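Note that one protein chain of the assembly has been removed; the remaining protein chains are unaltered in position.
For chain A:
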Amino acid sequence: MSAYSVTEPSKLSKWVAGALVVAYTVITLLPLVWIISTGFKTGPDSISYPPKVLFSPSIEGYVNLFTDRTRATPEQLATMPPPDNFVDEIVQRRGEVVTGPSRFGERFLNSVIIGFGSTALSIFLGTLAAYAFSRFKVPLKDDLLFFILSTRMMPPIAVAIPIFLMYRQLGLSDTHLGMILLYTGVNISLAVWLLKGFIDEIPREYEEAALIDGYTRFQAFRKVVLPQAATGIASTAIFCLIFAWNEYAFAVLLTSGNAQTAPPFIPTIIGVGGQDWPAVAAGATLFLLPVMIFTILLRKHLLRGITFGAVRK
């Protein structure tokens, strides 16, 4: 590259652009910082006015998130053994006793099971279909691909009614299997489209060489194509996982207790006189953290994933 290029922006314009973008970033990240910091505030600190920027950190929110507690009378407290762990200490200081674990852990686990289960199934089916669409003459290929994409246009509530009726008949409502199948049905369009793009980029010559060497189609697929597509498969998997992780509409309509994931649960965390904001923030933080990490890991494939591969960087 030459030392001077007419298309290179001037120093000043770079400086101004940088400053403006940094300003936007700070403002846009403020709500996120506020969520995370509220998780480490005490109840009174979280609702003080003016909002507290400086506060002494506390893990009360996390204790509240993971435990169910009841109020104890002073007499009861006097007969209690001295607290032997920090959770009891925090709770007893407020005149409460722990009655058991809250349902947050269970909900979080449901999110993990349903998220990973549907991701694994979407990737398995999606890779097979994507390979077929990429390499073979499938009859009505374009129509089938468009049909797969169009399933994303339906409002979730529109299909939720019959799925609700169907699941009731089949005994799938409020089960992990039912939710895994449902999220796979929603995710598979993304998986097929993204993976087809990744497989299209692998030169056909590799497989042809393998076929000449005496491999069968299956062997060529398994030993040549799959390793080449590994990064594409991994990033597709993360996008499927993020979708299943964040989904709310189906979860709230089709599950009630057994298979409910965290998104419908977090808004229901109630304290004295309304929502327990430090606990809500603690739950939100734990729930957002994996997605934030994935986003940073995924930044190279981000654009493809969110646009079904329609735009490439």
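Here is the rule we go by: a residue touches a chain if its C-beta (ideal position, glycine included) is under 8 Å from a C-beta of that chain, and two chains touch if they have at least 3 such contacts; residues count from 1.
Quick note on the criterion: contacts and distances are computed from a predicted model.
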One chain of this complex is missing from the view, so tell me which of "DNA modification/repair radical SAM protein", "Aldehyde dehydrogenase (NAD+)", "Sugar ABC transporter permease" or "DNA helicase" is its UniProt name.
"Sugar ABC transporter permease"
Of the residues A:81, A:100 or A:155, which one touches the chain left out of the display?
A:155
Across A:17, A:109, A:177 or A:209, the one contacting the chain not displayed is A:17
From A:109, A:165 or A:270, residue that would touch the chain that is not displayed
A:165
Listed residues A:67, A:102 or A:184, member touching the removed chain
A:184
Which chain A residues would touch the chain omitted from the figure, given the whole complex?
5-7, 9, 13-15, 17-18, 20-22, 24-25, 28-32, 34-35, 38, 46-51, 125-126, 128-129, 131-133, 135-138, 144, 147-148, 150-166, 181-182, 184-186, 188-189, 192, 216-218, 242, 245-249, 252-253, 263-264, 266-267, 275, 277, 280-281, 284, 287-288, 291-292, 294-296, 299, 302-303, 306-307, 310-313
